[in-house]
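Here the complex is missing one protein chain, while the rest keep their positions.
Chain nomenclature is as follows: A and B, assigned in order of appearance, with residue numbering initiated at 1 for each chain independently.
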Amino acid sequence: MMPSLLAPRRQAPSNPGPGRGSRRRLAFPLVAGFLTGFLFLPLFTLTAGAYTLEEFQFSDPAKTEEFRRLTEELRCLVCQNESLAGSQADLAQDLREEVYRLLQSGKSRQEVIDFLVERYGDFVLYDPPLKPSTYPLWFGPLLLAGVGGIFLFLTLRKKRAARERELSAEEQQRLRALLADASTPTKDKA
Amino acid sequence: MGKTLKFLIPLALFAGLVALLFFGLGTDPRKVPSPLVGKLAPEFSLPALGDPTRTVSNADLLGQVSLVNVWASWCYSCRAEHAQLLRLARELKEVQILGLNWKDTEADAQQMLRASGNPYQVSAFDPDNRAGIHWGVYGAPETFLVDSEGRICYKKIGPVEPGTWESELAPTIDLTTRKCKEYRS
Partner (left out) sequence: MIPELGHFALILALGLALIQAILPLAGSYTGNLAWMSTARPLAWGQFVFTAIAFALLLLAFLTDDFSVVYVASNSNTLMPTIYKVSAVWGAHEGSLLLWAGFLAAWGAAVAGLSRNIPLQVLARILAVMGMVGIGFLLFMLLTSNPFERIFPPPLEGRDLNPLLQDPGLAIHPPLLYMGYVGFSVAFAFAIAALLGGKLDAAWARWSRPWTTTAWIFLTLGIALGSWWAYYELGWGGWWFWDPVENASLMPWLAGTALMHSLAVTEKRGAFKSWTVLLAITAFSLSLLGTFLVRSGVLTSVHAFATDPARGTFILIFLCIVIGGSLALYAWRAPAVSGGGRFDLLSRESFLLANNLLLTLLTALILLGTLAPLIYEAMAWGKISVGFPWFNTMFVAVTPFLALLMGIGPMTRWKQDEPGRLARELRVPFILTGAASLLTVFLMPLLSLDWYLVPLGIGLAVWLLTAHIQAIRERLRHKNSPSAILRDLATNGRSFYGMILAHLGVAMFVVGVTMVANYGQEKDVRMSPGDSQEVAGYRFLFHGVRTQRGPNYMAMRGHFQIFDGEKPIADLWPEKRNYFASQKPMTEASIDWGFTRDLYVSLGEPLEDGDWALRLYYKPYVRWIWLGAVLMALGGLLAITDRRYRLARGLTRASADVAGATATARS
């Protein structure tokens, strides 16, 4: 709700539609700025309590489920960070209706996604598709895991090799000295 | 030496992170570039604001350079940019300004034009966001620069300010050939 106040450069990104303009005006910009919550987990701070529960009726329960999944995985563009399913913004409502219309007209999940990406870009997808530009995102983790694996392997090998060495006489002497030293209280420079 | 270098890795990674965050401070995460830039403007056909018998469609875009401005009476930034649009309508003879009156009511929209002047050749009336979705509109105001073949050269998100035309929009269009010079968003 009221994302306009969060976006100093754009007054009304979420377009409340004619009827609700007056409500928006009541909020104080200063407060709204703070209000958006400092907190950390309030997931839907901006829309809390304001999600819309329209009834999108499908004859096929599989489609109902598809609709629910899709709207959860599509991002509401004007909100701070919310899915279409979770957002109360007017635009989210329009897009939900569009998704509903497309699904009802027999479009597949992928076709709906393509429809929105064509118009709004990859930004609408919470689940970035696998394609050359997202390779870093999807394969970067493998690279990281690989680096970690190599590090683990090298460390373990080094540590293992270390134990194959026997202590030399001199080293044993030093060890004894150190252990003896330990029984006296630690000396502090202070 | 190799050993010391190894211990510099965290610092190097952190330097990268700082560079990234510094870059982040200068950007607005809410601006979403449009994938439509460089493509033909999406199909649309809507009644004109104030004249339901007239249809505004892609045909209106052909033959000359257009600024398609998404506006609404409830949108404060639209009011703010209105003066600039009026100025552009006066000064830029080669460019027509079309309005896309978005998610508005006819009465409010007409009232706003009466009160502050009408920079638009014609405004398409889209109360239900029918064309808006196809144009990837996600807020008002937004302004598309479309060339004479109906191709989108540039999308301006947010209000048109003094200098916006000169610095952002104009460089993407060649007003003599009336074609896009480059595509940006």
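Definition applied: contacts are C-beta pairs under 8 Å (C-beta built on N, C-alpha and C of every residue); 3 or more make two chains touch, one makes a residue touch a chain.
Note that the structure is predicted; figures quoted are calculated from it, not measured.
Engineer: Could I get the residues of subunit B that touch the absent chain, sorted low to high?
Structural biologist: With respect to the unshown chain, the touching residues of subunit B are 3-4, 6-8, 10-11, 14-15, 17-18, 20-25, 27, 29-30, 32-33.
Engineer: At which residues does subunit A meet the chain that is not included here?
Structural biologist: 1, 6, 23, 26-28, 30-31, 33-46, 48-55, 73, 75, 79-83, 86, 121-128, 133-134, 136-137, 140-141, 144-145, 148, 151-152, 155-156, 158-160, 162-163, 165, 167, 171, 174-175, 178-179, 181-183, 185-186, 188-190
Keep this in mind: only the chains that are shown with their structure count from here on.
Engineer: Provide the residue numbers of subunit B that touch subunit A in the complex, in ascending order.
Structural biologist: 28, 30, 32-36, 42, 72-78, 80, 102-105, 108, 128-129, 132-136, 138-141, 157-159
Engineer: Using the touch definition up top, name the residues of subunit A that touch subunit B in the complex.
Structural biologist: 7, 9-18, 21, 77-78, 90-91, 94-95, 98, 117-121, 123
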